[in-house]
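Before we start, here is the structure in question, set down as structure tokens.
Here the complex is missing one protein chain, while the rest keep their positions.
Moving on to chain A:
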Amino acid sequence: MMVSFFDQFASPSYLGIPLIAVAIALPWVLYPTPPARWINNRLITIQGWFINRFTNQLMLPLNVGGHKWALLLASLMIFLITINMLGLLPYTFTPTTQLSLNMGFAVPLWLATVIIGMRNQPTIALGHLLPEGTPIPLIPVLIIIETISLLIRPLALGVRLTANLTAGHLLIQLIATAVFVLLPMMPTVAILTAAVLFLLTLLEVAVAMIQAYVFVLLLSLYL
């Protein structure tokens, strides 16, 4: 059995229990429920403040109808951030590297926005397919293009998340292996270690990844 770099992305199971369920359930444990106190400890204060700020920012462009999505989007954001950050630790498995999980997030949510848009205001939803001010001869072509772009959206969302995370993890593994192998030969190691560190800080742009995910989801809300 060949050990390859892609083994880290195999869904782990232990004694027949798919551990991915544990990995997905883990973030829930990490955020304590605020108790019914007026002044809490620092962790809960910061947690509450952060969620507050984030939801506020998220709901700014939306009208009141869009605020129904606040809970879903905020919890989605926290969930994805936690999972991605936890995946940076060694010997951990990141569920979001599985395309199935990300498509499971992308397709239903995207479909929901489209269907709700079509149901509540079909004319406006269809009108989004044609940008304003297009020259008349281009109209048929543009409608086809816009429809394709609309249908591609869930694919883009899911694959973007998967690809970014997988690529990041893979790179970490590769460079770490390079460092490990080059350890007997000293100088190169130092440079490569620095590269790993830098890459890691960039990878805590997994957070930005989530921003992108949720934001794109939000942008597709023409509710």
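The rule we apply is simple: contacts are C-beta pairs under 8 Å (C-beta built on N, C-alpha and C of every residue); 3 or more make two chains touch, one makes a residue touch a chain; residues count from 1.
Note that contacts and distances are computed from a predicted model.
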Original post:
The hidden chain: which UniProt name fits, "ATP synthase subunit b", "AP complex subunit sigma", "Trifunctional enzyme subunit beta, mitochondrial" or "glutathione transferase"?
Top reply: "ATP synthase subunit b"
Original post:
In terms of residues, what is the contact footprint of the unshown chain on chain A?
Top reply: 36-43, 45-46, 49, 88-91, 172-173, 176-177, 179-180, 193, 196-197, 200-201, 204
